[in-house]
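Missing here is one protein chain; the remaining ones are kept as they sit in the complex.
Order of writing sets the chain letters: A, B and C. Residues in each chain are counted from 1.
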Amino acid sequence: MSFNSMELMICLAARNLEDNSIVVVGTGGPCAAAMLAQKTVAPNLNILFEAGGLGPELPSMPISVGDSRTFHRAIAATSMPEIMETCQRGMVDYTFLGGAQLDMYGNINSTMIGTDHSKPKVRMPGSGGANDLGSLCWKTMVMTVHNAKRFVKKCDFITTPGYLTGPGAREAAGLPPGTGPFKVITDLCVMGYDKDTCRMQVESIHHGVTKQQIIENTEFELLWAKEIKETAPPTELELKILREQVDPLNYVIGRAG
Amino acid sequence: MSFNSMELMICLAARNLEDNSIVVVGTGGPCAAAMLAQKTVAPNLNILFEAGGLGPELPSMPISVGDSRTFHRAIAATSMPEIMETCQRGMVDYTFLGGAQLDMYGNINSTMIGTDHSKPKVRMPGSGGANDLGSLCWKTMVMTVHNAKRFVKKCDFITTPGYLTGPGAREAAGLPPGTGPFKVITDLCVMGYDKDTCRMQVESIHHGVTKQQIIENTEFELLWAKEIKETAPPTELELKILREQVDPLNYVIGRAG
Amino acid sequence: MTNLKIKDNPDLFVKPDVNGMREYFRNKPLKMVNKVTTVKEAVEKYVKDGDYLGVGGFGASRIPAAVLHEIVRQKKKNLGLSGHTATHDMQILAAGDCFNRCDIAYVVGLEARGLSKTSRKAFESGKVKAVEWSNAALAWRYKAAAMGIPFMPSRILLGTDTAKYSAFETITCPYTGMKLAALPALFPDIAIVHVHRADVYGNCQVDGIMISDSDLVRASKRVIVTTERLIPHELIRENSDRTVIPYFCVDAVIEVPYGSYPGNMAGEYFSDEDHLQEWLEAEKTDESLKKFLDKYIYGVKDFNEYLYLCGGIEKLRKLRNQEYLIDTNK
Partner (left out) sequence: MTNLKIKDNPDLFVKPDVNGMREYFRNKPLKMVNKVTTVKEAVEKYVKDGDYLGVGGFGASRIPAAVLHEIVRQKKKNLGLSGHTATHDMQILAAGDCFNRCDIAYVVGLEARGLSKTSRKAFESGKVKAVEWSNAALAWRYKAAAMGIPFMPSRILLGTDTAKYSAFETITCPYTGMKLAALPALFPDIAIVHVHRADVYGNCQVDGIMISDSDLVRASKRVIVTTERLIPHELIRENSDRTVIPYFCVDAVIEVPYGSYPGNMAGEYFSDEDHLQEWLEAEKTDESLKKFLDKYIYGVKDFNEYLYLCGGIEKLRKLRNQEYLIDTNK
């Protein structure tokens, strides 16, 4: 069964969500991954949305983190403080974040491209809830296409903390201990972080992708796990559920080629 | 028309509540005063209870600050934080407090009698919401019987701040500027506070009461307003409403002789 | 995991260790499973001698009376108690001699009803260590804990003896220079609350005022919920903006109709003022109290028997009339 890169990333992301855990997601791919996980590996995954939705039965892909789908037949329709405080209290296992730039410590830029904050070359949305979720949730995941413009030596702006400058830096800054980047899932590979250095490390490479390809599409120097596997591709069942039940209108999985 | 001292105090307290203002009350006399005010001088007085009731249509005297009467047909049934934060934000004009001891600055003791906090002679309830309301509401009123055991030179314990040690002391302690004791209504007289010294000052004396009687029943030295009037007694209408509509079961007004 | 050196203050019964609590909450089983049990089992399993206890409701309104009785019946000892308008709840626990330290907002009184002699004696004898706070202080301490922050700034307690016998630090605001009371986050070991409706997972809905229960259950390590009625999970999802406690805060759910008796339950039944007076009367001598407790708590196997002794369904029917302001003389 063939699949596109978005379908691949969604399936891989879903597998990383443990059952009975809690995840805060946004719209798009991450939400699709959480929905797929609920229908496969994690039937009791609780999905939270930062505007207040808690444990909805999602009838379709939400367009906004605050639209009525995000609390459709929910366990609770709450508020932004309630969701953020649940994170700050330490009860939320996962979040997914995106951004225009990532560095080797998993720091994320979603604020601006350029060097002058008062007159940026490109103004992007900013933190939204990203800084909050990346600071407070236990494990932060990123799903993104892989290229050298995105995986950069230095972010123009660090919107959301990854491991900042390396081991101990989050704690020194005052962020909750034990939190931080967990996985980066791209169209080329799956990466985690090396425990000792807190640097991004390739764990598995997708079928048909070469190591060289990954190196060329990454501006910084990557680490490589001792054993690098080939990524297990999406199963037929995963794809079927994703296409028929999670995103039947091709809203998200139609985006990638 | 004759009346007892509790009826007198309730009527006088009610007259001190401006229309369209907000008051936090407890049970008993203060609640009766607020209810009477709503039916006389202050039809749009909004009554709050610290457990969460906001603007109820009180069907009878509540037994508890948290019982269901306190939010019967209320404008909002909220929470303790909501009420306390409304006070801290500066939106609440009045509160009524009680206590076993009061000093000349209006400091109140509702915690203990004795000198050893770890083994008090008499343990009383403590602050409850009194310290909060006395710190945060603009004007604090007290309704109490008048005797020298209650109006003392020095409280055994200052539970709730009056003017503390005098002018500027509240502000120096960090309490919100402009707040503090406003009136003390007893079975002998009505007292306010002298602006310059922050000390308790007699403003009007009830019919049949002598100055000497007040002095004898007050352990500390009182100030006396330049013009001391005789307190205007309860009107027939006030008493009628109080007895027939506010407290028909004599729950509060039956307590005093 | 946490390397913080938390200030040592013997009057601070529970340390505002937000990092430690994050680890605790991370490892707490967050599974949405059927948590229905009995009051007996819940107290056996979740209330340990020495625990710090927070009680929901307000004095004698929406209180978890069945759990309080069971704590006495099981002779739990040396509890720490959050005295957040603790009236009849404290009276029960004092009768059982269950606590030895107390963060005080409101204690020993039953509001307009009078004073509990047993509760007073607990403090006047020096047996219970008392630290002074206020209702807002304890409410905001719960809130800080529920928010996952080590303290909440506030403008109360300042300048008084309440502050001298309290355990908070004052701070200076970095913006305004003003002095503030920094109220330390309060994380009870165990919270017990009574609600109107819950599903088997512990998703709860409450009618009327919340008092401080939203924050209390979020702040606590373990939570026992008693509910007037269990409802289908479906009904939670159909009224999701009424859910005030989500399942992941809750460890045990027990259906206890009339579970706030003799306290008031909004929309269900008024407080039984006669029985509350019987309590106050019973406290007059040690003998009468012992007899009273033997009859109503130690001598019964559960709360249902207690309700029957107090007049059973017929009495509760009358209290419903009273709650509804229906004249029962007719």
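Just so we're on the same page, a contact is a pair of C-beta atoms (placed from the backbone, for glycine too) under 8 Å apart; a residue touches a chain by one contact, two chains touch by 3 or more.
Quantities reported herein were computed from a predicted structural model and do not represent experimental measurements.
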Which displayed chains the hidden chain touches across the whole complex
A, B, C
Would you indicate which residue among A:T78, A:T144, A:S204 or A:T231 is in contact with the undisplayed chain?
A:T78
Considering the complete complex, identify which of A:G129, A:P181 or A:P233 is in touch with the unshown chain.
A:G129
For chain A, which residues reach the chain that was dropped from this view?
26-28, 50-53, 59-60, 63-68, 70-71, 77-81, 84, 88, 107, 111, 117-132, 135-136, 155, 157-161, 164, 169-170, 172-176
If you put the missing chain back, which residues of chain B would it touch?
20-22, 44, 46, 54-55, 57, 71, 73-78, 81, 85-91, 93, 136, 138, 171, 176-178
Could you pull out which residues of chain C are in touch with the chain that's been left out?
4-7, 12, 15-19, 148-155, 169, 171, 173-178, 180, 182, 184, 206-209, 240-241
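As a convention for this text, only the chains that are shown with their structure count from here on.
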List the centre-to-centre spacing of chain A and chain C in whole Å, with centres computed as mean CA coordinates.
40
Could you state the distance in Å from the CA-based centre of chain A to that of chain B?
57
